[in-house]
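What you see is the complex with one protein chain gone and the rest in place.
Here is subunit A:
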Amino acid sequence: MVRIKERYLLVNILYPSEIGVKPGVPDVVVINQPTTDKLTPQALLRGIRAEVGDTFGDFGSGALEGGGLQVKYLSNATSTFILRITRAQYRMLWTALTFMDHVPVRDGKPCTFRVVHVSGTIRKVEEAAIRHARNLMFAVKDQAGEKDKAALEAMFGQAKRTRQAAVVMPTPLNVEDDSGDEDMVDISDD
């Protein structure tokens, strides 16, 4: 049996142009802020198709049609999505993502698409997403912690705000569910 080889791209939407606009919020949180709810899988696909058509012309659009482009997962809260495409065309898709410079909705904010992980199976890409989100959480905690130290206890208000900002960043997929399950198992064992 011959199977169709595919590539799964894990992509993050980053918002670098707002660094330093809001004082008191860690940069990691600003860069990885949530995306507008107007971004649906359909809108995303439309944006990508337009960009591929722009860069590669009819050849690119046709290759993408034949490549079975699909949005497997889209989380606006974490600005993360997973795309699926046949292996032959994935570099073309990736290039289009690199060239995109705003969220593909009406009056979309300027942003950058960063491909975090490329893999052949969706399982691995899911693992990568979880790992990436976890690292992000640690980074946010680190930055918030630094600020806490600097601000001392007199500035409780600000410290709390950064904490809240950190909590706004939920992990994609089911990281928290996983850990919750483990806890439950532990308790039942006891």
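Quick notes on this structure:
Everything that follows uses one rule, which is that a contact is a pair of C-beta atoms (placed from the backbone, for glycine too) under 8 Å apart; a residue touches a chain by one contact, two chains touch by 3 or more; residues count from 1.
Assume contacts and distances are computed from a predicted model.
One chain of the assembly is not displayed; among "Pre-rRNA-processing protein RIX1", "Sm-like protein LSM2", "RNase P subunit p30-domain-containing protein" or "Ribophorin II C-terminal domain-containing protein", its UniProt protein name is "RNase P subunit p30-domain-containing protein". From the options A:F59, A:F99 or A:F138, the residue with contact to the unseen chain in the full assembly is A:F99.
Check A:I13, A:V28 or A:V125 against the missing chain and you find that the one touching it is A:V28. With the whole complex as reference, residues 14, 16-17, 19-20, 27-28, 31, 55, 91-92, 94-95, 97-99, 101, 110, 112-115 of subunit A touch the missing chain.
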